[in-house]
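The other protein chains are all here in position, but one chain of the complex has been omitted.
Take a look at chain A:
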Amino acid sequence: MTTLIAILVIGLLGALFGALLGFASVKFKVEGDPLVEQLDALLPQTQCGQCGYPGCKPYADAVANGEAINKCAPGGEDTIKKIADLMGVEPVALDESHEQDNTPKVAFIIEDDCIGCTKCIQACPVDAIIGAAKQMHTVIADECTGCDLCVAPCPVDCIEMHPVKETPQSWRWDLNTIPVTHIE
């Protein structure tokens, strides 16, 4: 008799708690992964693919699942620092496969050499190159994110990356070059 009551009591308790948990899991359902959204917001959204992922969102997804945080070349040190803060890990240096220099650049097509193969148009993630087959191509400088994905596919090496020219609109005080020292 005691055994039966014991089984009944534990069974009822289990059913009650199970129902409670079921209710809670509906009530506290997590829509998507908020961490991915936060990471995506930190990335520069150049969609350049230099990290080895098809865009910024897939890379954010990968970082949330443990991918290295130092693969975003356009974002540079600043982005790595912000991601490190968000993830609660130590910042690391930019991946060695990328050059350290992350001054803003823009693609430039040497128009005399262009043979009109459209390979760079297909490579461009932001459709910043215009032109047609057997016609000369050119870059819309305002749209170009400087991701240098168009450089490798060009069969005649007529694409160069030029640093963005400083204009009165883009010029900034470079305050970091003034050394700040504490005087004892």
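Definition applied: contacts are C-beta pairs under 8 Å (C-beta built on N, C-alpha and C of every residue); 3 or more make two chains touch, one makes a residue touch a chain; residues count from 1.
Methods note: contacts and distances are computed from a predicted model.
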UniProt protein name of the chain not shown, from "ATP-binding cassette domain-containing protein", "Ion-translocating oxidoreductase complex subunit A", "ATP synthase subunit a" or "Polar amino acid transport system permease protein": "Ion-translocating oxidoreductase complex subunit A"
Among A:Gly88, A:Pro155 or A:Pro179, residue touching the chain not depicted: A:Gly88
Given A:Ile5, A:Ala93, A:Ala133 or A:Ile183, the one touching the chain that is not displayed: A:Ile5
Contacts of chain A with the absent chain, listed as residue ranges: 2, 5-6, 9-10, 13-14, 17, 20-21, 24-25, 28-30, 33-35, 86-88
